[in-house]
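The other protein chains are all here in position, but one chain of the complex has been omitted.
In this document, chain identifiers A, B and C correspond to the written order of the chains, with residue numbering beginning at 1 in each.
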Amino acid sequence: MAEGGWSSDEMMTVAAARMLKNGAVCFVGIGLPSAAANLARATHAPDVVLIYESGTIGAKPYVLPLSIGDGELAETADIVVSTPEIFRYWLQGGRVDIGFLGAAQLDRFCNLNTTVIGDYAGPKVRLPGAGGAPEIATSAGEVLVVLRQSQRTFVDELSFVTSAGHGSGGNWRAETGLPGMGPTAVITDIGILRPDAESRELILTEIHPGFTVADAKKSTGWPLQVAEFCVETLPPSAAELTSLRELNKRSAHAHVGY
Amino acid sequence: MAEGGWSSDEMMTVAAARMLKNGAVCFVGIGLPSAAANLARATHAPDVVLIYESGTIGAKPYVLPLSIGDGELAETADIVVSTPEIFRYWLQGGRVDIGFLGAAQLDRFCNLNTTVIGDYAGPKVRLPGAGGAPEIATSAGEVLVVLRQSQRTFVDELSFVTSAGHGSGGNWRAETGLPGMGPTAVITDIGILRPDAESRELILTEIHPGFTVADAKKSTGWPLQVAEFCVETLPPSAAELTSLRELNKRSAHAHVGY
Amino acid sequence: MADITSLEDAISGLIRDGDTVAMEGFTHLIPFAAGHQVIRSGKKGLTAIRLTPDLIYDQLIGMNCVGKLIFSWGGNPGVGSLHRFRDAVQQGWPAPLKIEEHSHADLANAYVAGASGLPFAVLRGYAGCDLPKVNPVIKKITCPFTGEELSAVPSLRPDVTVIHAQQADRQGNIMIWGITGVQKEAVLAAKRVIVTVEEVIDEFDARANAVLLPHWVIDAVCLEPGGSYPSYAMGYYERENDFYKSWDSISRDREVFKAWMRRHVLNTNNFFEFTRSVSAAKNKEDLHG
Partner (left out) sequence: MADITSLEDAISGLIRDGDTVAMEGFTHLIPFAAGHQVIRSGKKGLTAIRLTPDLIYDQLIGMNCVGKLIFSWGGNPGVGSLHRFRDAVQQGWPAPLKIEEHSHADLANAYVAGASGLPFAVLRGYAGCDLPKVNPVIKKITCPFTGEELSAVPSLRPDVTVIHAQQADRQGNIMIWGITGVQKEAVLAAKRVIVTVEEVIDEFDARANAVLLPHWVIDAVCLEPGGSYPSYAMGYYERENDFYKSWDSISRDREVFKAWMRRHVLNTNNFFEFTRSVSAAKNKEDLHG
């Protein structure tokens, strides 16, 4: 365990980064997923292949990109292809092992909302929308989701399903004929949730140091189930924390004003 | 008129070349069409844009290519794109003014056969097949056909329709919903035929110097109709002949052994 | 055939009120200069298409140029929300905005279909997604070979596509490189095409990943150095991240927004004056700050 502690956001990013196997081909959303994926690349997974929907394949940014189309992504990529090609040949073509997504909200079956809060026609909050997520959720080999856990984000019922997780649960994905496995883990600032093998409902399987199962339940908008063996997440190692903080420092320095 | 005469093949190529307007975007088949298109580029149409199905757009070969994918086509092109792109964005996308085709056989409605002579399942002569021609015939703004005229090539009934001209005649193309006008002229070693405005049957409208209407009729496998004002083709000018012969000489020199 | 002309003439000549207009550029090469000229020339009732409507579309929407938006992700990249877009959707200000919402994969495929002269595109998408419930143009289609049910979406055929490119040559051929997004498809899908460029040069030094488009698919080429500011043009200048951040506060309030647009866009004659005006304001604030 690192000296001097760490923030829950740091724990979340470190835990998410650990999920990426070295060499995996990973379609990365901007923000938390991008931070986790680049931390993985800086630590245990130097050969992870990062794909951004701007068409950059094998991007190796030195600092975290602010947008999905930062110049550094193109400059460091193995290949830059068009946006149609990235969605057609690479994502729908079945070349992506892991889709790494964020969301504004999710439900117990890990369906994601990034479209609206409230009614679509007269929304309470209009969110940015789908972007690449619906088809990442469909076609990536598996999906990891990273977002901060609260009653506002982990909701009993979504206003809008933007990207399907496990739909109505159970064998919904197989019955719907979707090629990918769907979400296999949700990494939050409190712990890690995984879909139950049968019901596909998200179950708390890991709890980060400093949090309790009660914290997780309190931050979930449905009656959260907990795995029989819910383990404590291994805390960030000194090496992980150093890498993450260096990455964030480099990025803050590069994006002055942010 | 040039000194010392010219061959009927030379007349054919010159007459075909004259059909291309300067600046036209022309999808070119190999062989006679390519020779005519490059002669046009060397004479009255320096800005004709030649597209070959290998994906070369704006090719400016110094010698006639032997194949549709000669290196010189790529080296001199404005752009080289993939084969899917050439057929999808450029041909089907409606960017081609003129499709310039050859054929083994045609019928009175200028439908073309490049597939088989005889029965498809047990052919008398197996020809190379369709290549790009069916969709050039569909999507090019208009189609020019160049081939030597004989009872063997101008037939009453095709064994096989590879590429549609005017189908069963009349308004067949419009009724079938094809975007392009279809064949507007057939240039042969004997003369030039054009589809009748109503029936769309090919009518002899020009006869090359040295040939008679009787020659044309004798070389046609159906009762050939002749335009009321069938004119004599302007003979090759000295400049046209010089350009063509230089082009052929350069090409023969470059392709030693052919 | 491309005319090398002024942006003012290109916009006034080629974009009509009510046209369907796509202004593309994926973070990189966003055609801000052209967008401003659309605002200055007071175009109305446009159907605006863009995968990622960001600041320039926020401005077009806030200045009431747009009647309908076809899009797949509307945000301020790396910052947050588009306040003018949200205000139009949530409060109908300055006027109700019709939206037709898709996913990136859908719109990218729809441009491909448009460029390919096809009436529709097929993708494996939208399974379990609510967008087809609110967007009736997303339909189902069955594979005639496997029976699989897929999504069918209508092709995009903009009246006008506008992009910003790094270079044109003197014939009006254009070249872009770096992240090229959907620009090639958006150009080839359009009936009319306007391209603003950083530079007009004698001959291209074609590089890896370059997209070249011949002059005969383009109607107007307009020299607008810096014309994608505050986005970036690889090889020319970087993204001004500060501008994106400051847009959050400029755009949050209707009156602040209107004053800013009046001062920097409506009261300037062209994009060069706009960038000078913005830069002068920034220096002044710096002095007093």
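We take it that a residue touches a chain if its C-beta (ideal position, glycine included) is under 8 Å from a C-beta of that chain, and two chains touch if they have at least 3 such contacts.
For clarity, every value in this text was computed on a predicted model and none was experimentally measured.
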Per the touch definition above, residue among B:N38, B:T162, B:T188 or B:T233 touching the missing chain: B:T162
Candidates C:I4, C:L118, C:V134 or C:L223 - the one touching the absent chain: C:L118
Residue, one of B:E10, B:D97, B:E135 or B:D196, that touches the chain absent here: B:E135
Chain not shown: contacting residue from C:T20, C:S103, C:N209 or C:T275: C:N209
Touching residues (missing chain, whole complex) on subunit B: 30, 53-56, 66-71, 73-75, 79-80, 82-84, 87-88, 91-92, 111, 115, 120-135, 137-139, 160-164, 167, 172, 176-179, 255-258
Where the missing chain touches subunit C, by residue: 117-120, 122-124, 137, 139-141, 143-146, 148, 150, 152, 154, 206-210
Touching residues (missing chain, whole complex) on subunit A: 23, 25, 49, 57-58, 78-79, 88-89, 92-95, 139, 179
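Note that in this section only the chains that are shown with their structure count from here on.
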Distance from the mean Cα position of subunit C to that of subunit A, given in whole angstrom: 28
Distance from subunit C to subunit B - Cα centre to Cα centre, in angstrom: 42
Whole-Å gap between the CA centroids of subunit A and subunit B: 57
Subunit C residues counted as touching two or more neighbouring chains: 112, 184-185
